[in-house]
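What follows is one structure encoded as structure tokens, with my remarks underneath.
Moving on to chain A:
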Amino acid sequence: GSQIADPTSGSSAASTGTSCVDTSGNSIKVGFINSLSGTMAISESTVFDSLTLAAEEINASGGVLGKQLQVVSEDGASEPTKFAERAGKLIQQDCTAAVFGGWTSSSRKAMLPVFEANDALLFYPVQYEGLESSKNIFYTGATTNQQIIPALDYLAEQGTKSLFLVGSDYVFPRTANKIIQAYAAAKGIEILGEEYTPLGSTDFSTIVNKVRDSKADAVFNTLNGDSNVAFFRQYKSVGLTADTMPVVSVSIAEEEVPGVGLDNVQGQLTAWDYYQTLDTPANKKFVAAFKAKFGAERVTSDPMEAAYTSLHLWKAMVEKAGSFEVDKVQAAADGVTFEAPEGLVTVDGENNHITKTPRIGKINSEGLIDTVWSSPEAVEPDPFLATYDWAKDLAK
Partner candidate 1 sequence: MSTPILLPDGEPRAGGLRHGRPKYLEVRNLSVSFDGFLAVDNVSLDVIQGDLRFLIGPNGAGKTTVIDAITGLVPATGSVNHTGTEILGRKVHQTARLGVGRTFQTASVFENLSVLQNLDIAAGSGRGPLRLLRRRKTVDAAVEEALEIIGLEGAAAKKAGILAHGQKQWLEIGMLLVQNSDILLLDEPIAGMSQDERLETGELLRRIAASRITLVIEHDMDFVREFATSVTVLAAGKVLSEGSVAQVQADQKVQDVYLGSSGVEATDA
Partner candidate 2 sequence: MELLIGQMFAGLSLGSVLLLAALGLSLTFGQMGVINMAHGEVMMAGAYTAFVVQRAISDAGISLLVSIPAGFLVGGVLGLVLEAVLLRRMYHRPLDTLLVTFGVALILQQAARDIFGAPSVDVRAPDWLQGNIELLGAPIPLTRLFILGLSLVCLAGLVLLLKATPLGRRIRAVVLNRDLAETIGVSTRRSDQLTFFIGSGLAGVAGVAVTLIGSTSPYLGTNYIVDAFLVVVAGGIGQIKGAVIAAFSLGVLQSVFEYSTTASIGKVLILIVIVVFLQLRPQGIFSLKTRSLA
Partner candidate 3 sequence: MLEIENLQTGYGRTQVISGVSVTVPDGAVVSVLGHNGAGKTTLLRAVVGLLKPTAGRIRLDGEDISAIRPHRRVDRGMAYVPQGQQSFGQLSVLENLQLVADGRRNSAGRVAEALDMFPALRPLLARRAGLLSGGQRQQLAIARALITDPRLLILDEPTEGIQPNIVAEIEATIIELSQRNGMSILLVEQHIGFALQAADSYYVISAGRVSSSGAGGAGSAGDVRKAMLI
């Protein structure tokens, strides 16, 4: 094998990604990679559904560059290693033109080197902790300045002077809280506690005691999954409510509300860029199409919208480039727009993120989320928070 003699030339040997994508026929393969089994299946299967919807819409409207999409779906099984392995398969064996999916940061981190090594494309549709930018990944979920910082701005505006941070123990909550700490230090908000629980943990009696004891103005909640259920139930049982101490959550979307129990979360706040209740023509169409396909009782959520958007954005990029080739798509990406359910989004070719419109929502009595505050315009993505003074020390 080739030994790396000169580190700078290392990447020249790298481009072994002689693409095997077959563009000769009248169809083109795309890959979906979601956890359809394991603990993450709960969330990721909804993304899979909305990707499927998008693919059908695109095919119905004539496909991409006249070619019908042929979907190859792989199960990430909630294991990062599986994601890496299956991504490899989608690229090398199935020869897909682009891959869509992933949810947890660990799945994305696991796939990143695979896509870079093979010079392929991944569209990642979930809000995440930022501090990343790869030319092989398009990030269509919110980065921190499109979700967390607006939420903090909103809280500050409401007169919040102190915060308690509660999160699951993994990279997104930890990074988010680092940002919150820096923000708070700069804006004079006091952080009265920062607590993490292992993913899936269900006993919050100690934490709610601490929270209650802290008498903070609000709680910033980065818990994930089922922990939210336990947290909100136990939060309520020690007498804390949305009125006495509101909780802002960044991982509770429409589909999680019934599980947490409407009684327990009604009136609490969320921070996302999309809610099912948004009143845009694109969203009306999206929600109607989704319900028509998957059932009237189903709801739509931010990651689903971002996934739906991602497939449409890829289509737009490919058509702008006039080619499925990765480097051409990359080159064409900057400035591509799509009238998404959340509003017009634009790809930033600099960092491969998109503009998004942050919104604070309040959970209503039907379990849907009403917008209580919305950014006046779409916010430019800034994954490394380079434009925020107080964040200078965060990412070295």
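Operating definition for what follows: contacts are C-beta pairs under 8 Å (C-beta built on N, C-alpha and C of every residue); 3 or more make two chains touch, one makes a residue touch a chain; residues count from 1.
Picked so that all candidates are chains of the complex that A comes from, given by their letters.
Quick caveat: nothing in here was measured; it's all calculated off a predicted structure.
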Practice item. Going by the contact definition at the top, pick out the neighbour of chain A in this complex from 1, 2 or 3. Key: 2
Check your understanding: Which residues, counting only chain A, touch candidate 2 once they are in their complex?
Key -> 37, 39, 41-42, 45, 169, 195-198, 200-203, 205-207, 209-210, 212-213, 226, 228-230, 233-234, 236-239, 255-256, 258-263
